[in-house]
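One chain of protein is taken out of this complex; the other chains stay put.
Now for subunit A:
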Amino acid sequence: MTNPNNATITTVHTAAFTAGDALKIPTLRILQDDGSLHEGADKPNLDKDTALKMYDTMVFTRVLDERMLAAQRQGRISFYMQCLGEEATTVGSAAALDEQDMIMAQYREQGALRYRGFTLEQFMNQLFSNEKDLGKGRQMPVHYGSKDIYYMTISSPLGTQIPQASGYAYAQKLRGLNNTTICYFGEGAASEGDFHAGLNMAAVHKAPVLFFCRNNGYAISTPANEQFVGDGIACRAVGYGMKAIRVDGADILAVYQATKMARDHALKHNEPVLIEAMAYRLGAHSSSDDPSGYRSKEEEELWRKTDPISRFRLWLVKQGWLDEEADKTKTDKLRTEILDALKVAEKVAKPGIEHLISDVYQQPIPALQQQLDELKQHIRKYPDAYPVTSGRMD
């Protein structure tokens, strides 16, 4: 018999529901809080260099976040978003990828970006929207992107990258590339229509994409229990017929292991996989947000204890790979480097006026060129009102 509904038909003769919570997804944990491994846990297949690069990347984003949030408070940059408490999710997953695997992030994935080699100067140029910013000073701070390191430029609207990642990965498959696309998003963005469209498209068209959900408990002020009712986000992948794995997002060894496995599966079988990392957004949503309006300090303190960096540090020390004293010196040096880079970037000029109309199309259309010419005439008449551009127009 044919199966026009493309669904299993297991016949019963008594009416009964399948419960909405029938599916329970287990959570992978490898690393304990004290830096030892859980009994019987998968042994991490990590070499010393990779492990130390992962650790350095996490420390880098932690220090960068502290420094740049302070810079925002001082009015030196307009906006900032921390990844505090979620460092292991993006660094652990990025470390499990090939460096030509595409990254399509949401906006809190500076860990993956740094792991790929985005330089301190590049971070600063974007944050200060100066003329050296790869994005030409067009987007708010933290909307990074770089073609060279396969990191798609961030878009603020939530979830739009999800179906795009399915399409990108499908194209990688058609081109015969042995690469995948990882797509990061939060549990809030998973409510957008684009999430459902993207997952279904990837499953139907067998795109080798890794959907990486950072379930961090909050979408601005909205807690996950007002966002959805099902068992997290991973259960939805099962609904679309794809494999799913849930991990402790503060456990970088678990994140690494799960992402490695997911990548292997995606490329071997040309199938999407969803990874759900259970984390906690320890900082505010952004520098514009104040969590004291919707959650308690006590709640935050409880989660502060699950710090992903200290857990990994303890493991590295146990391996004999990290000297705590040297590590401290290195971190202090990093603080100075970041402050120095900040001071340089904030003095770099803003993009020139020609970048007001460049990149709208590959070449400015005549109407735009005319608008720019008229604007320049206007600025010449009122140079003091437009100090960023009036002194250097031709």
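One rule holds for everything that comes next: contacts are C-beta pairs under 8 Å (C-beta built on N, C-alpha and C of every residue); 3 or more make two chains touch, one makes a residue touch a chain; residues count from 1.
The working rule: contacts and distances are computed from a predicted model.
Q: Given the options "Alpha-ketoacid dehydrogenase subunit beta", "3-oxoadipate--succinyl-CoA transferase subunit B", "Carbohydrate ABC transporter permease" or "Winged helix-turn-helix domain-containing protein", which would UniProt use as the protein name of the unshown chain?
A: Checked against "Alpha-ketoacid dehydrogenase subunit beta", "3-oxoadipate--succinyl-CoA transferase subunit B", "Carbohydrate ABC transporter permease" or "Winged helix-turn-helix domain-containing protein": the hidden chain maps to "Alpha-ketoacid dehydrogenase subunit beta".
Q: Pick out which of A:D289, A:D327 or A:E346 touches the chain that's been left out of the picture.
A: A:D289
Q: Of the residues listed, A:L23, A:L37, A:L52 or A:M140, which one is in contact with the missing chain?
A: Among A:L23, A:L37, A:L52 or A:M140, only A:M140 touches the chain that is not shown.
Q: Based on the whole complex, identify which of A:Q110, A:S146, A:Q227 or A:T306 touches the chain you can't see.
A: A:Q227
Q: Where the complex has a chain not shown, which of A:P44, A:G188 or A:G249 is the residue touching it?
A: Only one of A:P44, A:G188 or A:G249 touches the chain omitted from view, namely A:G188.
Q: Check each of A:R73, A:R304 or A:H378 against the chain that is not shown and name the one that touches it.
A: A:H378
Q: Where does subunit A touch the missing chain, residue by residue?
A: These residues of subunit A touch the chain that is not shown: 78-79, 129-130, 136-140, 143, 155-158, 188-189, 191-194, 219-222, 226-228, 288-289, 293-294, 350-351, 353, 355-357, 360, 367-368, 371-372, 375, 378-379, 381-382, 385-386, 388-389.
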